[in-house]
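Pasting in a structure now, in structure tokens, and then I'll have a few things to ask.
Of the protein chains in this complex, one is absent; all others appear in place.
Take a look at chain A:
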Amino acid sequence: MNNNHSQRSFFFNVDWVTVFLYLIFCTIGWFNIHAAVFDEKHPSFIDSNTHYGKQFIYIIAGVVVGMIILLLESRFIATLAPVFYVVTTLLLIVVLVIGKNVGGNQAWINIGGGFRLQPSEFAKFSTCLLLARYLSSVNIKVTEVKSFFIAAAIILFPMILIKLQPDDGSTLVFCSLIFVLYREGLSPYFLVTIGTMITLFITSQIYNEYYIMIIIVIIGAIIAYANKRNRQAIFKTIAVVAVCVGFVFIAKPLYNHGLKQHQRARIDVVLGITTDSHGVGYNQNQSKIAIGSGRLWGKGYLKGTQTKYAFVPEQSTDFIFCTIGEEWGFAGSVVVLGLYLFLLLRIIFIAERQRAPFSRIYAYGVASVLFFHVVINIAMAIGVMPVIGIPLPFISYGGSSLLSFTILLFVLIKLDSNRMGIV
């Protein structure tokens, strides 16, 4: 039955809500890029001399690519997962050799015609795909050590290659796939441990280690007291407290020696350890000013002074949210973040209606990657996270990022349209 339907129409069972959201995001991006790099000499939206003109081409290309994906067979996509993975991995190696260095990262391959390819963007897709393929295989369970390590290896391998570029932002994106592993059965302690480590790491940079130690010990004592009849629990608590305290004391040396100077500087600015609104903190400070000065309703389209007069560098790419915040105000911010949340919840909804684990796992991968991009990008723009250069999905200027997100999303839509099948 289903087969017959899908043969009858390419668009059978397509989740139009998601497609519609995709188009809205592309439009928001296009308009805001127009505002961000508005050039009086080239006012037209489709003038290909400008970023907004180029972005229009990318959007068209994205829609075409999306159509093509919808024409493919779901089975075909699943089968080719390892191939995609191998190809992007090879590209990640190639980029290290012949890549073009832009802004300190050797992340681009020139493909002629003035266009550049960023393999790391596509690696996200292929990694999600291969992870889904692996975890959906028969007899594979994340809870088993061997499977877990293989899954982790699938994630880590491209991470290492990207780290060599060294594109920290894109590297970190892969960490978001922990949500996928969690959904597929990874112990929640992993999430808790990671959350705790991050918290301890940050707090120990700001506050005195001894105060943190005292607080940890007090919390530990309360937990131990609550479980005072359970000797094992008490021992466990003591062990955890000991590890935590140890971590607190190595956090600072780790921070000082494990991170590069520019990374530390960016983090220091966010943590308020240093204020340098002219040097390393300039971007973020100006970005905050742009967003903060938007107030409730914003300054209006093409009327943002911070935007118009180029106070925020990289405003069409990583700092595109400034334009939204300044020209559309808190209202615009709420709309954009609301739409993202809606998209993420929709993807989770889609994931959970899949019969095939492959599709579900892949969907969680898509949600995780998108979520990570959105949160890090906006958090960075409003100064609650250090500057990590990753694009805002579908909105930031850039062909590679738009195309890779398009592929990521449309493959999900394709798989979903076949949700009754087993892949």
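Just a few scattered comments:
Convention: contacts are C-beta pairs under 8 Å (C-beta built on N, C-alpha and C of every residue); 3 or more make two chains touch, one makes a residue touch a chain; residues count from 1.
Keep this in mind: contacts and distances are computed from a predicted model.
Candidate names were "Penicillin-binding protein 2", "Glutamyl-tRNA(Gln) amidotransferase subunit A", "Chemotaxis protein CheR" or "Branched-chain amino acid ABC transporter permease", and the UniProt protein name of the unshown chain is "Penicillin-binding protein 2". Touch with the chain omitted from the figure is made, among A:F179, A:F319, A:F358 or A:F405, by A:F179. Looking at A:S147, A:Q165 or A:S333, the residue that reaches the missing chain in the full complex is A:S333.
Check A:A151, A:I348 or A:L412 against the missing chain and you find that the one touching it is A:I348.
Contact residues of chain A toward the unshown chain are 179, 182-185, 188, 278, 286, 288-296, 305-306, 308-311, 325-326, 329-330, 333-334, 337, 340-341, 344-345, 348, 351-352, 357, 364, 367, 371, 374-375, 378-379, 382-384.
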